[in-house]
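Would you mind keeping the following structure in view while I ask a few things?
Rest of the complex left out; these chains stay put.
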Amino acid sequence: PRSIATESAPTSSSMKDSFSRYAEYLNQFNDKRERVVKASRDITINSKKVIFQVHRISKNNKDEVLQKAEKDLSAVKDQYIARLVNELQGTDFWKLRRAYSPGVQEYVEAATLCKFCTSGTLLNLEEINSLLLPLSDPSLEPLQINILDYILGLADLTGELMRLAIGRISDGEIEYAEKICRFVREIYRELTLLAPKMDESWDMKSKMDVMLQSVMKIENACFSVHVRGSEYTSLSGMEEDTSYALLGVSEFD
Amino acid sequence: AAVEKQFDKFRFSLEESGNLRDRIKAVATEIDSTTRIMHSILLLVHQSRPIPEVLEKVNSHVDKLKQLFSKLAEIVGESPGQYYRYHGDWRSETQQVVSLLAFTHWLETGSLLIHTEMEQKLELNSEFCLDVEDYLTGICFMSNELPRYVVNQVTAGDYDCPRKVLKFLTDLHASFRMLNLRNDFLRKKFDGMKYDLRKVEEVYYDVKIRGLGSKGVAEGDQSVQES
């Protein structure tokens, strides 16, 4: 360590110098945090709009609705996630995580919902992250969504899938609902093993409870369709598949 | 002394708005009483009382509601531009009113009473309007009554009811899906509508598989009352 000044003035001024550096650092950092929070809020509100768009799906307009949803989703990425990437440029991603985590989680929710609806599969973390690569300056470390935000987003996804399943049953798409049921059960089952290992597991714990409620809501809806269908089968001797078709409201469309 | 004067003024102004609020609450309580009576009457439709009779009784209270909303508008009007300051004090009562009037209207006509019609029915104006979210919440409340209505109508032998309600509710649900809601009270209520729709479908299905639906009746959209 450098020798300590024995006179009062210099020491005190070196302290002042140091503190003005700290001050500058804190100012810049806090300003950046504010900008990141704002970017995150924008991502949230626009991802929510994508989710609502997906819920506009019905038996006969799937392609059209999902196309728009996908378009909106890439707009969220190109416009708002890009701004987040830009703000975070060169900062430690983990340090500001709390500032952008809500937005990223909501984006994961929207992106995985779209993907499930278009292909019936789970959008992987790798896939979602590879889409973000082009947004970053190639010379810098790119922003990648971390496992935790991805999993937390996935946990919220179940709620949206539950809404979707109830809607699909109303539209007579029983098999679609059953597909959702299997998918959500699988996610729930996998997450029961991950939940206790999350960095802050208390948060995830309450999400798990909500998720189980969602799974059971879908199961109860499927049960209800099934017992009615079975009754009809036993009443009329018809094939089950045919009886399900009656549940649709196709005649009104 | 300047400070004292300022605070005296504040005290005066807060007392004044406190009084305003008390008067608003008194009217809101009256609205609540009136809707409770109307609701009591409307519940008779679940017991298969003739709908025209029920509607007549219910409608006889609408004038009272108009008066109360006019009173409310007058009070709130004393303090211009502060509608939303006091909004919370009549909010849930208004949602009940919306729910009742929309249900009554649907029983009469089979169609939805839209926002502007509702404002007209209550004789509201641009000064004292009907908040859109309150309107939408009230409509969700109305939807909650429909499954019970259908169940009881079928029990009473009206097998055509499920089809009509299902059509109406399907359209309503599709319309609601056009909205981008926040994760709030209204979204929760809208989620509930999905279950109402499901329940009505099940009843429709029950009726249909037993061949109980009126097949001879033309597919026109007759008002509920006519049936």
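Lettered A and B in written order, each chain numbered from 1.
Everything below uses one rule, namely that contacts are C-beta pairs under 8 Å (C-beta built on N, C-alpha and C of every residue); 3 or more make two chains touch, one makes a residue touch a chain.
Computed from a predicted model, the values in this text were never measured in an experiment.
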So the whole complex, written with the displayed labels, is A x2, B x6
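Operating definition for what follows: only the chains that are shown with their structure count from here on.
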Whole-Å distance, C-alpha centre of chain A to that of chain B, is 34
Listed in rising order, the residues of chain A that touch chain B in the complex are 48-49, 52, 55-56, 58, 163, 166-167, 169-170, 221, 224, 228, 231-232, 235-236, 243, 246-247, 249, 252
The chain B residues in contact with chain A across the complex are 166-167, 170, 173-174, 177-183, 191, 194-195, 197-198, 201-202, 205-206, 208-210
